[in-house]
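Data block below; observations after.
The complex appears here without one of its protein chains, the remainder shown in place.
Chain IDs A and B follow the sequence of writing; residue 1 opens each chain.
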Amino acid sequence: MARTSTGGMTDAQAQQRSEDIVRPEKPFNRFRWTVTITLLVLFFVTSATVDIELSQLAALPERTLFYLGLMYTPPDVTEAPSAITAMIESLGMAWIGTMIGAVVSFPLAFLAATNLFGKPVVFAARQILNFFRSVPEIVFLILLLPVTGLSPVTVALALGISSIGTLGKLGAEVIEGIEGGPVEAAAAAGGGRLQRIRWAVIPQVIPEIVALWLYRFEINIRNSAVAGAVGAGGIGTLLVRQIGQVREWAAAGTSLAIMVIITLLVDTISGRVRRRIIRGPTRAVDLGANAGEQPEGTGPGAGPKREGPTGSVGGGSFVPV
Amino acid sequence: MITFENASVTYPGGVQALRDVSLELGDGEFVVIVGLSGAGKSTLIRAVNGLVPLTSGTCRVGDQVVDAHDKKAIRALRAEVGMIFQTHNLVKRTTVLNNVLMGRLHRTATWRTLLGAYTKGDVELAMQALERVEIVEKAYVRASNLSGGQQQRVGIARALAQEPKVVLADEPTASLDPPTSHLVMRDLKSICRDLNITMLVNLPFLDLARAYGDRIVGLRAGELVYDGPAEEADENVFRDIYGRSLTADDVLEKEGSL
Partner (left out) sequence: MSAVPAAPSSRPGSARPDKPPPPPFVLWGSLGLVGLTLVLGWDWEYGIGFSLRDIYDNLGRYNPVLEGVRNLDWSTLASPTVLAGFAETFQMAAIATILGGIVALPLALLNSVTGAPNTFVYVAVKNFNSFIRAIPDLIYAVFFVAAIGRGALPGVLALFFLSIAVIAKLTSDIVDGIDQGPVESARASGASHTQMVKTAVLPQILPGYTSFALYTFEINLRGSAVLGFVGAGGIGEVFNNYYQRGWYDRLVAVVIGFFVVVFIVDRISIAVRKRLL
């Protein structure tokens, strides 16, 4: 058996060759070891020092099952209407917030794109976007509350402000992925910067950017639960009250189920719309007028499709570097 | 119409793409530039509308000096100079008409273009330009739904919508098949003749250059090595331009005329 691997060489020949060519040692992967050990140390140090009582940990499985039991044997469906109303309020906060973020981030995305503006402008725009990305929703919310009051509108504002950063950054990446040719063509026709952006850049990026809005809406539906932290309305507030304050577990079971179902439903619809937006119309509007000239846009998977640095927004993913 | 005087271009990386080129093109002339890839053909063409600034020397269109750094003046000049690109450079996600209307950008108030509120006259001009290249029936079709040859005709219409005095074409046939290449060249030639537009065209293929050019300009490593009527551009001239004898690769149709 061993013979086959040396291709029928005699032992002497094999010997000879292994003296000529030194087999390398398996290299020591320092990076991997550093990461592993760091993580292990980090994990044990933090676990040992964090303020968690073992009794809590021990009670976790049993308590979890017990309260899930209270929620779902059976859930109190008479509470469903109020949960649905609260969920609609959450959707409202998420949608209006997303629209606020969309409007404000739109110009910023262009200013942050290196293929449109010079270094100083791009740098300034990126710092602004980074700021909005680094601050969590709850912080915007508690800083806005004393001014605009404890209401869903304030939550929408907080969600909107914190959407500016991500929408602007991902939008800028989409813009940086465009074809430069049409922009050059607009310049060659004597178009100014605004005109070039309007006619050569925006038509190329608008589907992806609208898809980003929808994607952000999906995220903001979840983020709108932040209202529950301060009691500003929506399904988050309802659940925090039912679970954390009045402990109506069976009613909470209904609310939680409704929240999950509607969230997933909206995800599904929004995801379909996003894919359709990016794919463009599948059916070519006009076929075969010129024999011998094959339209480019009619084959399978036709229509403009770019894998920009953000990955496929249509597939519902983005690479957040 | 177009005058180069001792024009040189050195790119930031240090590549000297044009060396001391002097050249004069008359009104309504159809001039073809030939040369190896990297000879400086695109650079020469882009110098005319200031997409590439000259490092030294001057270029004039009519009696106006091309100054790429005077933004206002260069935009006005570009409005008079149409350009056709190798890769068509259409915005694929919008309609053919919107693409052609890009040719009207400089003549239209910015607020109008931003809103897309083009005047009736602009739309009429765009339609006429599309009729000229016989593709008007596609006016409201997305550009992505057109074939390569159709897209190039839209590119030509966009240049025509500018009502240009000069049209530049940078390898307009490079992404097309041979029959379509001939169609596009025929369009360009008839436009040049009918509208008395000066045309400066880069072509990679010798048979096309000889078939359609009135005059051929040869570039080699940024230097002008030939300038004369198309019919006088024989085997020896091409050896000068290409630095070697002709091979079948240098013609569009391999069994071509040369």
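FYI, contacts are C-beta pairs under 8 Å (C-beta built on N, C-alpha and C of every residue); 3 or more make two chains touch, one makes a residue touch a chain.
Values in this document were obtained by computation on a predicted structure and should not be read as measured data.
> Quick one: say which of A:A83, A:L129, A:A172 or A:M259 touches the chain that got left out.
Considering all chains, including the one not shown, the answer is A:M259.
> Looking at the full complex, which residue from B:N6, B:S22, B:S56 or B:S190 touches the chain that isn't shown here?
Within the whole complex, the residue contacting the unshown chain is B:S190.
> Using the definition of touch stated at the top, determine which of B:A47, B:L90 or B:I135 touches the missing chain.
Hidden-chain contact among the options goes to B:I135.
> With the full complex in mind, choose from A:D76, A:E179 or A:D267 the residue touching the hidden chain.
Reading the full complex, the residue touching the unseen chain is A:D267.
> Out of A:P74, A:P120 or A:P146, which residue would touch the omitted chain in the full complex?
Result: among the candidates, A:P146 touches the missing chain.
> With the missing chain put back, which residues of chain B would touch it? List them for me.
Per the touch rule, chain B residues meeting the hidden chain are 121, 125, 127-129, 131-140, 160, 163, 186-187, 190-191, 194-195.
> With the missing chain put back, which residues of chain A would touch it? List them for me.
Here the touching residues of chain A are 35, 39, 42-43, 46-47, 49-53, 56-57, 59-60, 63-64, 66-67, 85, 88-89, 91-93, 95-96, 99, 130-131, 133-139, 142-143, 145-149, 151-153, 156-157, 210, 222-223, 225-226, 228-230, 233, 236, 239-240, 243-244, 247, 256, 259-260, 263-264, 267, 273, 276-277, 281, 289-290, 311-312, 315-317, 319-321.
The working rule: only the chains that are shown with their structure count from here on.
> Quick one: chain A and chain B, Cα centre-to-centre, how many Å?
Centres of chain A and chain B (C-alpha means) sit 44 Å apart.
> What residues on chain A touch chain B, complex-wise?
Going by the criterion above, the answer is residues 179, 181-182, 184-192, 194-195, 198-200, 203-204, 206-207, 280-281, 284-286, 289-290, 292-298, 302-304.
> In their complex, what parts of chain B are in touch with chain A?
49, 51, 75-79, 81-83, 85, 87-94, 98, 101-106, 110, 113-114, 137-138, 140-142, 144-151, 155, 158-159, 162, 179-180
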